[in-house]
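Read through the structure below, which is laid out as structure tokens, and then see the notes.
Removed from the display is one protein chain of the complex; every other protein chain stays in position.
As written, the chains take the letters A, B and C, and residue 1 is the first residue of each chain.
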Amino acid sequence: MNKIKTTKRKLQIGVMGSAIDLNYEKKIEKIAEEVGKLIAKTGNITVYGAEKDYDSLSTAAARGSKKAGGLTVGVTYGTGKDIWDKEGNTDVLICSGLERGGGREFVLVNSCDGIIAISGGSGTMTEMLIAYQLNIPVVVIKGTGGWSDEMADKYFDNRKRLKVISAKSPEEAVRKIVGIIKQSNEKE
Amino acid sequence: MNKIKTTKRKLQIGVMGSAIDLNYEKKIEKIAEEVGKLIAKTGNITVYGAEKDYDSLSTAAARGSKKAGGLTVGVTYGTGKDIWDKEGNTDVLICSGLERGGGREFVLVNSCDGIIAISGGSGTMTEMLIAYQLNIPVVVIKGTGGWSDEMADKYFDNRKRLKVISAKSPEEAVRKIVGIIKQSNEKE
Amino acid sequence: MNKIKTTKRKLQIGVMGSAIDLNYEKKIEKIAEEVGKLIAKTGNITVYGAEKDYDSLSTAAARGSKKAGGLTVGVTYGTGKDIWDKEGNTDVLICSGLERGGGREFVLVNSCDGIIAISGGSGTMTEMLIAYQLNIPVVVIKGTGGWSDEMADKYFDNRKRLKVISAKSPEEAVRKIVGIIKQSNEKE
Partner (left out) sequence: MNKIKTTKRKLQIGVMGSAIDLNYEKKIEKIAEEVGKLIAKTGNITVYGAEKDYDSLSTAAARGSKKAGGLTVGVTYGTGKDIWDKEGNTDVLICSGLERGGGREFVLVNSCDGIIAISGGSGTMTEMLIAYQLNIPVVVIKGTGGWSDEMADKYFDNRKRLKVISAKSPEEAVRKIVGIIKQSNEKE
């Protein structure tokens, strides 16, 4: 994993998942909000992909985090700061200058100490693959469908770097990602 | 697909595939070289991911293309132009300023009219996913293993945009990608 | 200026200035720290360019902000989170994936609602020019030397978009940048 010699910074945990056009169910959205809430309760930061045009599981996690008093960071694409969240769920807004579909996602994932994925289409799979290539740990919540279910307990290729860790609940997901990142930081 | 209103520009066909550390067989490397050679014979441009430290199927395609007198464009990461290819197989070198693992790949794929994938690990899968998200057509060569085989004739998610087209040989792959791009350009 | 329809987010104020190899005086460093401190006192966020190898006026501003209990965001280059600040002056760390010398700076400035520049060499001038091109307001502190002094009360070209505002002190600089951003947000 990437060496992070300072442990003073709070952990930056990315929550990735389907955009609204993939028609996720309300219960999956609640899982995403719960993940955000639990990250906030551990005192850590929720990093999410801020869209300008629609809702997503990633945005839902930011909402959950904010409700629990957590700090949230949204990473958006292109230029211009007029994001979809108008409710104040975004404490820090990063404009990557890069377009969506891989570019913005690179800045987003690269800025995380670890990520949690929920369901997910092509965008979420791209984000998990970027994490793998940058040695950033990935936890998926099983039973949420999409690429998260598909990749649970697998490697992204034969290099067998970091295996995708699976979790059965938001609690387990947050506990595991925090544990993995802390363990990695202590080793260094 | 992306609208390309000028047909005066030659087609820019990306060839993506495993890096050498994934231990591809010599026969797979020959397939990659053959793909590059055939792109050159159609009079089109081969776009590849120029590494600074090792060989890859993408680089092999540039070699093949150059042997057949084709024009090649390498897209590398970070800054500095000292790429792995020292034999002159790179006519144009683009330094994306972005790191590998998703960022450089975004510039690489975004600059292609279509891509052909051969075998492939996490990097190639990232590139195919970026193509899908940018509505850039993808052809994979079946029987080459890796993510190319895995994704043949499938969609990358339930949005069902462009299906991954499969081909049984370099000839079929080049014929299909050229056909798809030209058909798309004519429609507009 | 960019439209920012939500006023719920705290203002993100970038502080830009010379890197340590430009040998700035201690009194200039104190000005940078004071700027950060004052941004914190207005309840807003200090955005700075996080280096991995040396100190800078931008980093000094983050130090000042943190001392006053402010929230700080560092934007660094490439991959890897091992930045120069080991003292915990960076609350949120963004890894842009882009190299220094214009790329990282684009993400940095693009993420600011306004910037304050202090002295400055080629990097700071690049940042002011990016701000100008993105319609992000720039305040410079006069008497600090470098490109800040050079550009005070001028436009960056004949398009005459936003004029560089000059300030005589950290207090005036922070007051002016906050005022300009708020005024711009109200108009929309």
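General observations
Just so it is clear, a contact is a pair of C-beta atoms (placed from the backbone, for glycine too) under 8 Å apart; a residue touches a chain by one contact, two chains touch by 3 or more.
Predicted, not measured: the structure shown is a model, and the values here were computed from it.
Among B:Ile45, B:Ala61, B:Ala117 or B:Val178, only B:Ile45 touches the chain that is left out of the view.
Hidden from this view is one chain, which touches chain C at 21-23, 98-103, 105-107, 109-110, 121-123, 125-126, 129-130, 132-134, 146-147, 156-159. Residues touching the missing chain, restricted to chain A, are 78-79, 97-99, 101-103 (touch as defined at the top). The chain not displayed touches chain B at residues 2-6, 8-10, 12, 45, 71, 73, 75, 79-83, 85-88, 90-97, 106-107, 110-111, 113, 134.
Operating definition for what follows: only the chains that are shown with their structure count from here on.
Chain A and chain B have Cα centroids lying 29 Å from one another. Among the residues of chain B, those in touch with two or more other chains are 98-99, 101-103.
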